[in-house]
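Removed from the display is one protein chain of the complex; every other protein chain stays in position.
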Amino acid sequence: MLRLIGLSKTYKTGDTALSDVSIDVARGQLVGLIGPSGAGESTLIRCINRLVEPSAGQVMLGDTDLAQLGTADLRRQRRRIGMIFQEYALVERLTVMENVLSGRLGYVPFWRSWLRRYPPADIRRAYELLDRVGLMQHADKRADALSGGQRQRVGIARALAQEPELLLVDEPTASLDPKTSRQIMRLLTEICEERNLPAIVNIHDVPLAQQFMQRIIGLRAGRVVFDGPPAELTETALTTIYGAEDWNAMRQGDEEQAEAQADAKRRLEQVPA
Amino acid sequence: MTDLSHHSQVWTYRTPRKRLFIWLGWLALVALFVWCWQIMTETTIWMFVTDAPRQAADMGGRMLPPRWAYLPELMQPLWDTINIATLGTIGGVIMAVPVAFLAARNTSPSVTFLRPVALFIIVASRSINSLIWALLLVAIIGPGLLAGIIAIALRSIGFVGKLLYEAIEETDKRQIEAITATGASQAQILSYGIVPQIMPAFWGISVFRWDINIRESAILGLVGAGGIGLKLNASLAVLAWNQVAVILLLILGTVIVSEWVSAKVRHAII
Partner (left out) sequence: MSTAYPDTWHRPPQIIPNRRWRIAIQTGIVIYLILAISTIEVNWSRVYEGLERGQRFVMGFLQPDFTSRWKDISQGLIESLTMTLTSTVVGVAISVPIGIGAARNLVPRPVYMICRSIIAVSRSLQEIIVAIFLVAMFGFGPFAGFLTLSFATIGFIAKLLADDIEEIDATQAEAIRATGASWLQLVDYAVKPQIMPRLIGLSLYRLDINFRESAVIGIVGAGGIGATLNTAIDRYEYDSAGAILLIVIVIVMVAEYSSSYLRKFLQ
């Protein structure tokens, strides 16, 4: 389905974010990208739909090489790729419905989008998606009136409105609390399963990645250093990805957080209702 | 000379160098001030200056009591003044929007060529006061409301354009990125990614400029561009100071009301 061949990116500043990354993603496969921050996961995702221009390599979506396309063709191909963002990236001052309909922008002429006169089928579909992510009553609210978890659901609906063949997901849970994070991940995996959609998920939370992903790719300094099912993600593998000290520090941090949460829960339970 | 530098070295040793610089800066400012003052007052006739308090008292005496009977005659010019300000603001804003999009680094189609042109339009419009624009326009198209409206519009381009292009440059990049990722065209990215983000700034700036334009349009009549300034000019010409007093109070009242309206509207938007 998606095939990256020798993808590299060097920024103008001389920083190499990706070097020679080659990955195959099959239909319906959920791929988690992990790595220390700055290892190039975000750049990798953005090179696929060319929000960041790759310096070298091919991005094969089906039979088309996205890296070679001109502006108009690129726009047509971008419709096939839905993207979900860290911190939602909704247009805050537009309504939820407009945000979902903005997923159709690549399909409708300018005048329709300007006058908000979308084809009936698009609107029906937008309602259907809002219903699917559980936000049917919020269609007319402004996006900035929603909570974090709700906004990310709108983000998902917007990506699905494109009727994509591939989902790119950039740290979907970075600004959410642990409980909401799990709900969002569950929703994402369910939706991908329903539609047999492949997805590449850039995710910082290793346990979350292990729980929900079918395949995990570890990046370190722009190179693939691990590629396999979550079960193979052993202590040694994690040390290669994160480096010994960082990994231990991270795990310790997680443990402390878990303890603190458990502690807070205990206290809350003690408070008389 | 060597002696002096020796001394200054000892002195800098005791106090930070920075303090010396600041001290020299103050000295330079005072010297510059004295020098400018002398050049400026070369032609001043000091007899007039010393005579000023008497002149002021005389003028004050002529202004009081204000000639309130003049007020009804001022209503039509006041209406004109408000129209000059409002229509001028609308015209200015309409012209400023494309200039702002050309001037903003993230929306300009050509950063090397069109952006400097847009920035020059903004600076030119900002540096020339609406009264000067009016002076020119009255000479070109003749006295009247139209000259005033165009003068106000031309002056507003720079103000609105500058603030608007800064707002465009401050938009949230992630929202624009998200719209780009859907496969939207350039026009759609503008209308969905950028326009909603700058709307509050746009209305705020426009109303703010309208408020300023009310003040400015009140005096455009001095050079013949219509409005209440015409009456002011006429009253000044015949030294009818008691009418001048009525006009000034009326302008003051209008300015206060417009400021109140503009503050209310901006508050409601933000």
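Just so it is clear, A and B label the chains in written order, and each chain counts residues from 1 on its own.
The definition used in the following text is that contacts are C-beta pairs under 8 Å (C-beta built on N, C-alpha and C of every residue); 3 or more make two chains touch, one makes a residue touch a chain.
Fair warning: this is a prediction, and the values are worked out from it, not measured in the lab.
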item: Candidates B:99, B:135 or B:168 - the one touching the absent chain; value: B:135
item: Contacting the left-out chain in the complete assembly, out of A:97, A:156, A:201 or A:241; value: A:97
item: Contact footprint on chain A, counting only the chain that is left out; value: 95, 97-98, 101, 116, 118, 120-121, 123-128, 131, 139-140, 142
item: Residue ranges of chain B at the interface with the undisplayed chain; value: 29, 32-33, 36-37, 39-41, 43-45, 48-49, 52, 55-56, 59, 79-80, 83, 86-87, 123-124, 126-129, 131-132, 135-136, 139-142, 144-146, 149, 215-216, 218-219, 222-223, 236, 248, 251-252, 255-256
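Simple rule for what comes next: only the chains that are shown with their structure count from here on.
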item: Chain A-chain B separation of Cα centroids, rounded to whole Å; value: 48
item: Residues of chain B touching chain A in the complex; value: 172, 174-175, 177-185, 187-188, 191-193, 196-197, 199-200
item: Interfacial residue positions of chain A with respect to chain B in the complex; value: 49, 51, 75-79, 81, 83, 85, 87, 89-94, 98, 102-107, 110, 113-114, 155, 158, 162, 168
